[in-house]
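Heads up, one of the protein chains got dropped from this complex, but the rest are sitting where they should.
So, subunit A:
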Amino acid sequence: MAAARCVPEHLTAIADSSRKTGDPAHTQGLTLNAGSSSRGSNKRKILDSFFPRYLGEITIIGYALGGLAKVIAGETVLFERTRPSVRNQTGRKKKGSSSGSIMTGWGGKALKENNVVRFTKQDGFEIGRLQVDTARWVSKLMDYGLAEFQGTIILAPTIWKTGAEIVLIMRCYLTATAFASLGPNQRLLSKTNSPSFVNEALETEDELDLKHRKYAVNTMFRELALIPVATNTTVGPRDQKIEIFTSTPEESSIALNDENEANEEAEVSDKELDVLYEKAQRYGRDFAPMDPPESMTYTLKPYQREALAWMYHKECALSNGNQHQTLHPLWEEYEFKKEDGHETKSDEPAKYYFNPYSSELSLKFPTSDQACRGGILADEMGLGKTIEILSLVHANRMDKSSLDTPEAAFSRLTTCNSMQRRMSPTTLIVCPMSLLSQWRDEAINSSDGSLKIEVYYGASRDWSDEKLQQRDAPDILITSYGTVLSEYSSLKGGQDSKSLSSLDDIKSQNAWRRGSALFNGNYVRVVLDEAHQIKSRMTKTAKACYALDSVRRWAVTGTPIQNKLEDLFSLVHFLQAEPWSNFSFWRTFITIPFESKNNDKALKVVTSVLEPLVLRRTKNTKDENGNSILILPDRIIEIEYLPFSEPENDIYQALFKHGKTKFNHYCRAGTVLKNYASIFQLLVRLRQVCDHPLLVVGKAKPTDSSEGTLASKDGPILLEELMAKFSGDSDQTEPTFGASVMQNLMSTSETSECPVCFEDMADGVLMPCMHAVCRSCVLDYLQLRDNKGEKGECPICRQGPITEADLIEYSTMNVTEQKIPGTDAECTNVVGGNVLGFERTKSEDVDGKHGDRLVQVRRNNFKSSAKLDALMRHLNHVRGVDPSTKSVVFSQFTGMLDLVEMILERDDFKFLRLDGTHSQMNREHTLTAFKTPDHPATVMLISLRAGGVGLNLTAASRVYMLDPWWNYAIEAQAIDRVHRMGQTKPVLVKRFIIQNSVEEKILSIQNRKNALASGLGMNKLEAQGARMEELQEIFS
């Protein structure tokens, strides 16, 4: 595979014409630089005769000087610079050495730049000078040594005097220098500089040089009226009036500064995103689906085999002929014109390529298939990106035996830049901490044992530097972003930030990598899972990931673009997909057009960037036969509106009035935004009450008298009183239930008899000790004891003390065959949270032999809430229909999850829980347990924020969202943890919303673009306005 990756960036391609046609060029341009000219006299000769190469001619006007020399029409003249500037043909100055003259020459007004171009007779005798506007670009071309010029006098003035006009034809020739590739310092400007500067508008001298060069070359092409014979159709013919390139450098410099002031970047709308992804979706079909090798134990779905083929070809792009020869979108193809009287040799290149955005010239065909070996695997969540990546690892493995003969292996497999270091056979997978175990398990399961898989995390990191280069190195090494970051920080801790950010520096001096097994490895492949974690290129995590060394780089994410186009940049930069990985390129060609509302164009370019780099399929993507590539069971999301109970409503209204008063006060004082945090806290409290009033108990302690006393229509009521009324005065201890009693209740098919009245237990209640008695009997008994001044106790076992509040209602029912396909009939009869809803099915029919017996228990006066009731109603119903059904309950409040735990215990549900407080080990354990079919737990409680990313919860088929989040996308992502590949059952999602509460308003806000949460940064007037609107809506 891919052995020829490291074609040195030299001239071999020109000399070897067979390669020139057969090999898709992966280098930007023909690279010809001073160093390479010493390579082989043969090549040298060809090039000597080839350059300077005729480009075209134009008619220009000069003016005569002094009248000392007479010229006649037809006479050949030479052009030269009056006073060559500091930077001339002798080559590019090293960075920093000439910054003074440049800055004053171009940037400052003090010193007028020298643009003068003279033309002379053959013997050097000066005839005259070019007009200023011509001289401006000609002088640059001459200074940079990019072009040479020859002139012929067309029309000489009849009266020869100073300033007389002379009409000339100027023939332009490109020099070999022009075809030299820009050095890394120029091409990768942003890599070396931008990230480390606070102000990106600051231009380095290199950037200035590049700008001048761009200006000069572009102007020449325009003046010569050169028309490309081919451009990339995606981008379309270049708009000749792209201001940024053809205006003079001074002007464009100002324009750039303006752009920088508007630093806020426009967000990408959903519709635009669709357009972006459309292209990426079509791609990938061009390769025949590929089966993984036998070492992979999984069978791939057809679309996954396509993905494997695509990725395999991306990695082996060089060794694999002209599969996909599209012209690079930034490049244009030109044909060399024939100069009169010159013969063209057949082996000379007939075409050349010009990149107007960098002013690079090339003789080689620049494909859009970049040097980058890898790409962005952006399949929608649930399509099995993990498995696709693993199949690639299986399919494209480095032969470890080659490690024995390092030299041979090196020449094939190392990159030019890291020649000093040994190749590691390891695929490094970087993922969020919560996914470590999932990756490991999948990797182990996918393999027949021939892969060695290790996790590099936490304490188990005591590795030698060389471990990854040895024969026993793991094939797959899984680590977390946090680990990458911390190793990177500790390695780079002593170095200044500038060198830290400079990838080139890093590459040239790999010494720093010693001391970290992670960074010392030159991996066969690096995979970033959930790669949007590095979407911000300035973060240390992103920089750490850039510094991971590998030839093959993959970014795996379901959302390559989260908000801004620049999110994508960081991924492209990680991939080193040049030239897009250059921030200047990106900015000029994508960000700026996009910001200036030239969206169509920017989007078109992005699609052409994406096309070869990104593979994205969604759940709705169709295969060539028009069938969905992935048939997931249905997903039904229903919003269930619940009313508050009366005490809940009292509390809510009290809090709401309180909040509203406060908000109105802030409004009048104009200090809403100042008090944003406090308002936000109020909102949180309101939302918590919607879940369960207990969540705010204790948090509402009055800090001053006015805050504690809440006005209600009945006069002032202390919030605490309301709470007390709600929560009752009994202690909170929840006894555990005897599962055996429950089983008895489940197994007896007869309605049981009350031990007190000997009647059938119509409304039986359970003591905490699980003894069952009629409600009225036990109440009489408790009353009796109370009259006698005795504490209540269980009439059967005397366990006590018992109060009425401890009693648990239960009722039994025979669930007959009620399995309703697809939908849940329950929702029709229990909507509105009527607790009696399920008692409808309570069995009078003792011989209902078809159904399972279901025992429904409910705490008498349990400090439940509308939502808990609704949740339990659903869970109990589902348990009745199919006890093996597993459910996931999401809430953003861990306090709410605590309450759910209590109520689940009460009803004897076995459950698991996952929230932010769990260690990695715990999470792993929990997730594995939930997946195990025999595990008794049927309910998983997850805090919305702990469970948002990556988890695989397909064992469940029911999802309950206890509370809405500001941004629906977060909820959707949580739901997709269940409704993803591997899900075999229809997924039913219930979103509980309290009627007439803040939650309903959140729902309506969810449907709008600016979510409160996204505007927390508070730096934009618009966002502030939007937030004000939202707040006013909430407190209306």
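Going forward, a contact is a pair of C-beta atoms (placed from the backbone, for glycine too) under 8 Å apart; a residue touches a chain by one contact, two chains touch by 3 or more; residues count from 1.
One rule holds in what follows: contacts and distances are computed from a predicted model.
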Per UniProt, the name of the complex member that is left out, chosen from "E2 ubiquitin-conjugating enzyme", "Peroxisomal targeting signal receptor", "N-acetylglucosaminyl transferase component-domain-containing protein" or "SCP2 domain-containing protein"
"E2 ubiquitin-conjugating enzyme"
Touching the absent chain in the whole complex: find that residue among A:Asp291, A:Glu759 or A:Asp786.
A:Glu759
Write down which of A:Ala156, A:Leu363, A:Ala395 or A:Val773 is the residue touching the left-out chain.
A:Val773
In the full complex, which of A:Ile444, A:Met538 or A:Leu784 touches the chain missing from this view?
A:Leu784
So which bits of subunit A touch the chain we can't see?
755-759, 771, 773, 777, 780-781, 784, 795-796, 798
